[in-house]
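Structure record follows, encoded as structure tokens.
With one protein chain held back, the other chains of the complex are shown just where they sit.
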Amino acid sequence: MNVSIVPSLKKLRPVAMLVIVVLLGLVLGYWANAAFLPGTSPEQPIAFSHRIHAGENEIPCMYCHTQARLSPSAGVPSVSKCVGCHLEIATERPQIRRLMSYWDNQEPIPWVKVHDLPDFVHFTHKRHVLAEVECQTCHGPVETMDRIRLTSRAADGTAQANHPWEMGQCLSCHRENEVENGTDCWTCHK
Amino acid sequence: MVAETNNLGYTDIHEDVVRSIVKTGPKYYIALATAGGTTLLCFFFPWFYQLYYGIGAAGMNHPGVWGTYLASFIFWIGLSHSGTLLSCVLHLTNSSWRKAMYRSAEAMTLFSLVVAATYVMVHVGRPWFIHWALPYPNQMELWPNFRSPLMFDVMAITTYITGSTIFIYMGSIPDFAAVRDRTSGWRNTMYTLLSLGWRGTDKEWHRLHWAYTFLAVLIIPLAVSVHSIVSWDFAMSIVPALHQTIFAPYFVVGAIYSGTAGIVTVMFVLRKYMGFERYITKLHFDNLGKLLLVLSLLWTYINAVELFTSWYSGTSEEYEAVGFKLFGFYAPLYWEMILFCAVAPLLMFSTRFRTSFMPMLILSIVINIGMYTERFLIIATSLPRQYLPDAWGVYVPSAVEVSIMVGSFALFTTLFLVFVKIFPSVSMYEVKETMATPKLGSVAPASGSPA
Amino acid sequence: MSLFSRFMDGWRKYRKPGYYDEFDYHWTMAIDLDKCTGCQACMTACQAENNIPIVGEEELARGREIQWIRVERYWEGEYPNAKLSFIPIMCQHCDSAPCETVCPVSATYHNQDGLNTQIYNRCIGTRSCAVYCPYEVRYFNYYDHHWDSPLEQQLNPDVTVRGKGVMEKCTFCIQRIREAKDHAKDDGRRRVQDGEVQPACVQTCPSKALVFGDRKDSENEVSVAINDPRKYRVLDELNTDSSVFYLKKVDA
Amino acid sequence: MTSNVVGVFADPQSALTAAGNLKGAGFGIPELMSPVPIEGVEAVLGKKKSAIKNFTFFGGLIGGIAGFALAAGTAVLYPHPVGGRPIITMPPYLIITYELAILFGILFTVVGFLVSSRLPAIRNRVYLPEAAVDKFVVTVPYDDDDHFKRAEAILSNAGAEQIRQLGEED
Partner (left out) sequence: MPNIDRRDFLKLVGAGGVSVGAGFMLREANKDATEYLIPHVVAPEDFSSGLATWYNSVCSMCPAGCGISVRTREGLAKKIEGNPAHPVNQGGLCSLGQAGLQVLYNPDRLTGPLKQTSARGSGSFEQITWDEGLDQLGSRLDLLRAARRGNRVAMLTQGVRGHLAQLFDNFMRQLGSQRLLHYDFNHPHTLYAANQRFFGQDRLPYYDLHNTRMLLSFGADYLTNWISPVHHSLGFGESRQGSSNERGRFIQIEPRMSASGAAADEWLAAKPGTEGILALALANHIVSEGNYAGADRADWAVALTDYTPAKAAEQTGIPQSTITRLADSFIDIQPSLAIGGGAAANHSNGVDTLMAVNVLNYLAGNIGQEGGLLLNPEPTSVVSQQQQASYSTLLEFAEAARQGEIDVLILNGSNPVFTLPQASEFREALASIPLVVSLSSFLDETTAMADLILPSHTYLESWGDDFPEPGMGFPVGAVSQPVVSPLYNTRATGDIILALARQMNVGTALPWENMEECIKDGWRQIYERGDAQTLAQGFDSFWTSVLRAGVWGETAAGDSEFTLDRSVISNIGVQAPEFSGSEEDFPFILHPYLSPNFYDGRGANLPWMQERPDPMTSVVYGSWVEMNPSTAKELDLIEGDLVDIQSLHGTVRAPVYLYPAIMPNVVAMPIGQGHQEFGRYAKDRGVNPIEILSPEIEPITGQLASSATRVNIVPTGRRSKLVKTSGTSRDLGREIVQFADVNGVELSSAGSNSIPITEVTA
């Protein structure tokens, strides 16, 4: 008679395969959802294109997001600001008509938030803008996006699409630029 | 020393152990279902409720921020102390009476630790982030704070669980091999893998012996450090009545004390219900009784010292703490503890008491009730009455806490019941070592079928 | 920065105790017990500023109050010579804080403001810091708190709402300190000036019993107060080296 | 495929004698399989040395260093000033060192055991289930029939209950 663990391992093979298949399936399903239904570029009530505004027409970011250099939040422009231009420009396009219908009803436009930091994070646009951090550093190449897409900054400094901001990303940038107290927890947390 | 077992042969023990694993009666399933059901109902259900609601489901408050969860945690850690520690000590001192009981004692260690580790999850406010207390690379670049006594705990308990698991497993390899040959189907597969292809060659025995000895040498100081560290969770604070130098030895002695009592309980159950009457004998109870007696006296002594130093300090904080313990809200529990842990064990001065099974069982349970009370009182009488009298309060456990406490015993029982069906709960080869070697030419019944 | 230089940097900076002296600020509070009337306006101010939850009678009866600052009362003597003294107790922001060392996940530590800080979202809820704190000023969220609508509209957006399982405590209104630093930067200043920051409790105190400032500036009001002969620290014998100083009540 | 002569004995002493005789007859080192460790094996088959203690020692050493490095590195690379203590606080870090030294010591001991005892058994090995119950089995590989006969003789002289020949299949 002989003894070895190999035959027993062979007997376990179907079970092992099942486990592997299930695990792979879970990962695959999770990944597929993340890749194809990321929810990081939601449809907006009006198909506003940053590519046209910021890219082709080279309107500066701060023209609409006036708050960014003054306040923690960048803010979205009021409806009147959009209308200010579009009373004249491209008035016949369907999206502009849609805008005008909001204006006519004096209703705000319910833009869907894309870059949404958790409640416990204190982020101030003002300090970053004043430190001359480019908007694109965090928001990615906005001027090329028709629809805004969640973008963060990878460790190597490149824009990382569909990936939410994580603490390590803020931290590495703060470290690189030797921000004063840049790694102190209370600088970014509240 | 082996007077009662020398009329038994190798095959007897072999058959008995294999039978205890393979032959399963309905009683076992009823017991398992009861224990499992109770675990589900009393442990997991209230715990999930607490996860949903928050720790507020328990009775903790300000300033009594710790409660029975931590008391139970210490209790289970304490219970874990005797098994492996005692086994290691007895292994190194080559005490042969250890051999029939140590496997289940070690199992007790292991499962106590599992329950204790679960209690950590029950205790913390946000167990879904408990991994932050483990050192692993993460995008936040944030690692645990290794200055914290709680981190000592994390490291010590992880090491202790790992060590105990390995120790019990290593000692079981030859027995897995023995059971492997008598089983078929999934059991055979399982035991083949568990035994790693053990054959019992002289080389294997030699390596096992040394590895086992080194493990024992490593685990003894580990076990002592584990409960010292648990005590430092308290003693490193500046809470009156907790900030005590004697706490580490106090906890270690208390742990071994309650653990040894726990072994007596487990011995009794194994002996009575698993059919090991022939291997677990009066001798074991007698020896454990002596050990318990010594530990009880030691424990009493440390308690007295603790009271004395607090009283002698003369500060209002310590004085009030002692007063509250002795005569305050929880005074009945305190005196219950003294009765159970210091007075009742004196019965064991009598040899007749030590060698009677049922009284020893009752006493061992009584001691553990007392020891649980001790842990509860350490928390419940000190934290709510610290330095600022205006902030004083009272902590009373809630129904959820009591239920989880009961459930934890069921969880332990469930694990143990599963254990006895997988592990040979008495170490065959070591019992065999205590027997006379078979005589030349004696005929043994054929066992197993040759390939 | 390379890992090695980071290591050396950290080592050099924090090698020896006493590195707190090198920190940017050393925020300190002085409380004149001779002025304190026990009115508890500070408690309400704190509750309003820091989103401290409304706990409810049932939970209060179970001792689940959350009061970042509380006014303790101590009676002395019996009628007709009974005497009552009040003392506001909040996080003392100890330099040798027992709570900081015990946190296994570094959720509480000392920051460059010389404050004992608590990072709520790092907290896993072991509650050990509350055990270790001799002042018992750390409060635990035993469940998710709830504001009857529309009371939630008064919540301060600069302060997070702590969820269940998290420890919380006085921050010396760090959000105000942060705002003041922000203003200082806008004005091209390196440092916050004296009087620019007042925690909510100090701001509101009707009898002006509370004084707050940076101890590093030896000229300001708080530095004067903590050099008063009446100054003492509560539980000083525990060597917590706290940043809250009390001025003894005058017994005339 | 190697073939082995296998002798089954009822008591350890005769098995030992047989093993000694086999060794003396130039059969290479015989293997002894037994339900319990047999005392005096080393006297017959030569002193055994194992590397386990080295594993344990170096495991402990590595663990200790790793533990201290873990604690100190963690503290220094992302400093969180705590309680005014120096960044590398010896007493607590020594506890971490101690615990990790033991943990690594244990893990390395296990590795040492597995390596030195050649477990788990991937290759097929000669085995008799009786050896796990109450029999003492001596095996020794043989090359040809002549060898087998000689071994058989030695074994039966020593009092073997059975003598069999077993191969190691792949």
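For clarity, chains are labelled A, B, C and D in written order, and residue numbers in each chain start from 1.
Just so it is clear, a contact is a pair of C-beta atoms (placed from the backbone, for glycine too) under 8 Å apart; a residue touches a chain by one contact, two chains touch by 3 or more.
A quick note: this is a predicted structure, and the numbers were derived from the prediction, not measured.
**Q** Give me the visible chains that the unshown chain touches, in label order.
**A** Contacts of the unshown chain, counting the full complex: A, B, C.
**Q** Consider the whole complex, including the chain that is not shown, and state which of C:29, C:87, C:130 or C:226 touches that chain.
**A** Reading the full complex, the residue touching the unseen chain is C:87.
**Q** Out of A:76, A:133 or A:179, which residue would touch the omitted chain in the full complex?
**A** That would be A:76, which touches the missing chain.
**Q** Of C:29, C:55 or C:244, which one is in contact with the hidden chain?
**A** Only one of C:29, C:55 or C:244 touches the chain omitted from view, namely C:55.
**Q** Mind pulling the chain B residues that touch the left-out chain?
**A** 316-317, 319-320, 323-324, 327-329, 384-385, 387-394
**Q** Touching the hidden chain in the full complex, which residues of chain C are there? Just list them.
**A** Touching the missing chain: residues 32-35, 37-41, 43-45, 47-49, 54-55, 57, 60-61, 65, 67, 70-80, 82-87, 148-151, 153-157, 200, 203-209, 228-230, 232, 234-235, 246-252.
**Q** What chain A residues would touch the chain not displayed?
**A** 13-14, 17-18, 21-34, 37, 39, 42, 67, 70-73, 75-81, 102-103, 106-113, 116
What we mean here is this: only the chains that are shown with their structure count from here on.
**Q** Report the inter-chain centroid distance for chain A and chain B in whole angstrom, where each centroid is the mean of the CA atoms.
**A** 51
**Q** For chain C, give me the residues that contact two or more of the other chains.
**A** Those would be 6, 98, 101, 103, 106, 109, 111, 122.
**Q** Any chance you could list the residues of chain A touching two or more other chains?
**A** 1-5, 185 - these are the residues of chain A that touch more than one other chain.
**Q** Residues of chain D touching chain B in their complex?
**A** For this pair, the touching residues of chain D are 10-14, 31-38, 41-42, 45, 48, 50, 52-53, 56, 60, 67, 70-71, 74-75, 77-78, 80, 82-83, 85, 89, 92-93, 95-96, 98-100, 102-103, 105-107, 109-110, 112-114, 116-117, 119-122, 125-135, 159.
**Q** Okay, in this complex, where on chain B does chain A touch?
**A** Going by the criterion above, the answer is residues 138-142, 188-190, 192-193, 196-197, 199, 450-451.
**Q** In the complex formed with chain D, which residues of chain C make contact?
**A** 3, 6-7, 10-11, 13-20, 95-98, 100-101, 103, 106, 109-111, 241
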